[in-house]
Structures are given as C-alpha cells and as structure tokens.
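Following this message is one structure expressed as structure tokens.
The complex is shown incomplete by one protein chain, all other protein chains being positioned as in the whole.
Let's look at chain A:
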Amino acid sequence: MELLMSIVVGVFFMVGTYLLMTRSLIRIVIGVNILSHATHLLLLTMAGLKTGAPPLLNRGEEAFTDPLPQALILTAIVISFGVTAFTIVLAYRTYKVHRTDDLEQLRGSRE
C-alpha cells in the first residue's frame, strides 16, 4: 500500500511541476494545487498508513493508528485552501489589469 501511495505521490509531483513550468497563470495555480495535494499525501504516507484501531482509549484495543499526521494534514489542507483561493483571485485580477494570462507577455516595463 505504501509503495502504491509513493508512486501516486511521485506522479502528482510530476504533474504539478509540469504545470508550474507552463506560461498560463491558471495552469500555474492548478499546478500549485496539485503539488500541495501531493505533499499532503506524502505526509500521510511517510507517517505510516493505518496500522491499528482508531485512537480511542478504553475499548480494549492494543494497537492504535497514529492520529497526529491526520491532524497535521487537516491543518495543511485548510491553509492550502486559503492560499488557493487567494491565488485564483490574484490570477484573475492580474488578467483583468494586464489583459493577458501569458507570463511571457507579462514581462517587461517597470510600471
């Protein structure tokens, strides 16, 4: 299971990086989003996948799954939601002001 997850994470990183290298603003936003999903999956996989019962005490279970990575990912997902919303608005405003979403054409003058 860990192996499969690692491959998925790798593919996500590849797709995210590819999209990050493109010239269109919205593709970059999507690329960033996919990268952040890849990182969340990596965090889950690295900490070890489900190895026991849910972490509830006094139920006679012996082995528990580590709840910490899930708490970490929950926080990280919320943060990446916020950031994604911000980048989408920023990309939209940039498009409205400059009338293009092509990064090549955005280069140039200081003003």
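In the analysis below, contacts are C-beta pairs under 8 Å (C-beta built on N, C-alpha and C of every residue); 3 or more make two chains touch, one makes a residue touch a chain; residues count from 1.
Throughout what follows, contacts and distances are computed from a predicted model.
Think of the chain that is not pictured: of "Multiple sugar transport system permease protein", "Demethylrebeccamycin-D-glucose O-methyltransferase", "Na+/H+ antiporter subunit D" or "L-serine dehydratase", UniProt labels it "Na+/H+ antiporter subunit D". If you put the missing chain back, the residues of chain A touching it would be 20, 25, 28, 32, 35-36, 38-40, 42-43, 45-48, 68-69, 72, 75-76, 79, 82-83, 86-87, 90-91, 93-94, 97-98, 106, 110-111.
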